[in-house]
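The full complex has more chains than appear here; those shown keep their coordinates.
Labels run A, B and C following the written order; every chain starts at residue 1.
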Amino acid sequence: MADVSAKPETVRKALAAGTIILGEKAFGMLQDGTLPKGDPLAMAEIAGVMAAKQTPALIPLCHPISLSRAAVYCVPNADTQAVDVYCLAEITERTGVEMEALTGLQIALLTIWDLVKPVNAALEITSTRLLFKSGGKQGMWRHPELDSKVLPPSLLDRIQDSLEESGS
Amino acid sequence: MADVSAKPETVRKALAAGTIILGEKAFGMLQDGTLPKGDPLAMAEIAGVMAAKQTPALIPLCHPISLSRAAVYCVPNADTQAVDVYCLAEITERTGVEMEALTGLQIALLTIWDLVKPVNAALEITSTRLLFKSGGKQGMWRHPELDSKVLPPSLLDRIQDSLEESGS
Amino acid sequence: MADVSAKPETVRKALAAGTIILGEKAFGMLQDGTLPKGDPLAMAEIAGVMAAKQTPALIPLCHPISLSRAAVYCVPNADTQAVDVYCLAEITERTGVEMEALTGLQIALLTIWDLVKPVNAALEITSTRLLFKSGGKQGMWRHPELDSKVLPPSLLDRIQDSLEESGS
């Protein structure tokens, strides 16, 4: 792990997003609430938050940090028969929080996979990206595609101030 | 967790694959060995194996199982400036091993991300899929795209017998 | 840890139960779905299952085992303004599964506590007991009060065969 002791403590946020493609049958069952192992989205949101806290135990060079917030949002998308998942992570520390957002995201996506796989083995997780990170020496960084994303309103409320700081 | 006590113990294998797109600059530094935090591929292979063992602690409904093998293979692809990652998992138990292969895969991909992100924040993980699973009641299942994949030889050696059983 | 290698592998089940007393105000908010941090029962059921899997990491002399089933049931009780929680655990191994059922139960109860505590700090967890255990050398053991318990139907379905074996 790199030495971070000389960096200042600032509020840092990171938002990661990714998509799991369910296919027509499984997406229909998700919408109808008829998947055999229960509601994948509620479970994915909890598993993602819990996994974000385990990031330093999973990613070898990640520093142990005290996450001040982690939240996962699952948004079914009927057009693509997929679920878009977002993970927002926040700390007040000397190091970034991207990996926590990404780890929470990937485990949330895999939790959906686990509950949907009895219906469709040919699932696919795609487009895992960091949408933005703020705080630290470099300040706000935005993924070029962030502006064209339609974020869920409950998530937008939480990141609005960060986005405004960045002049968008 | 579903009750699995009545299922027979059989050898079960699963192979998951996914890709992280590094972009031109970061891919060049990976090839030249000049990434600032060391060799991501060696570290990803270890982190992936260790994460596969943590699957039941991460995915809520996964059964605790005694993995008999887990291995991660990282294959740089100059055409796509990406790294293709594979995770093979194997058990002799009453339950499947897909989630172990997928969890090992995703943490391996994120470990690469962590070591490459100082050079490129706009990384992308894409095409995470299960390529095949064998064993259990349903026997061999192959992803439609498995045949068109060029698998790394050291991996092929290990799965050849499973593929042959399935008649391909 | 005691040596268990000479014991035969049998199917073993254990059912633990306990109650968290919420009080009038918090119980009303639980029923109305207006608790500020979300639905405690869904979260408790997931956290309990995940904790049951961590039992050998928490209880010093518990053997590491491969749980074949764990499930948590939360039943609000308007008469007592409380939630009755049950945890059923099952294995096919050489050692008992009571501690897994009890650990899943206690963490489920604490998860409810965590989500209800903004409304009432004077919560109380009471009556944590083992209701029955089956399998192993001693066969079925029933708590004297099991018969007077009104168990949730979805739980009863799962344990009916064990209860019948025991002649009740």
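Annotations
We adopt the following convention: a residue touches a chain if its C-beta (ideal position, glycine included) is under 8 Å from a C-beta of that chain, and two chains touch if they have at least 3 such contacts.
Note that this is a predicted model, so its numbers are computed, not measured.
Assembly remark, whole complex in this entry with 3 chains visible in place, copy number of the identical chain is 6.
Everything below uses one rule, namely that only the chains that are shown with their structure count from here on.
Rounded to whole angstrom units, the spacing between the C-alpha centres of chain B and chain C is 35. Averaging C-alpha coordinates per chain places the centre of chain A 20 Å away from that of chain B. Note: centroid distance chain A to chain C, computed from Cα atoms, is 31 Å. Multi-chain contact residues of chain B (touching two or more other chains) are listed as 2, 57, 60-61. Considering their complex, residues 2, 18, 37, 43, 46-47, 50-51, 54, 57-62, 98-99, 102-103, 106-107, 109-111, 113-115, 117, 121-130, 133, 141, 143-144 of chain A touch chain B.
For chain C in complex with chain A, the touching residues are 42-43, 46-47, 50. The part of chain C that touches chain B in the complex is made up of residues 11, 46, 49-50, 53-54, 65-71, 90-92, 158.
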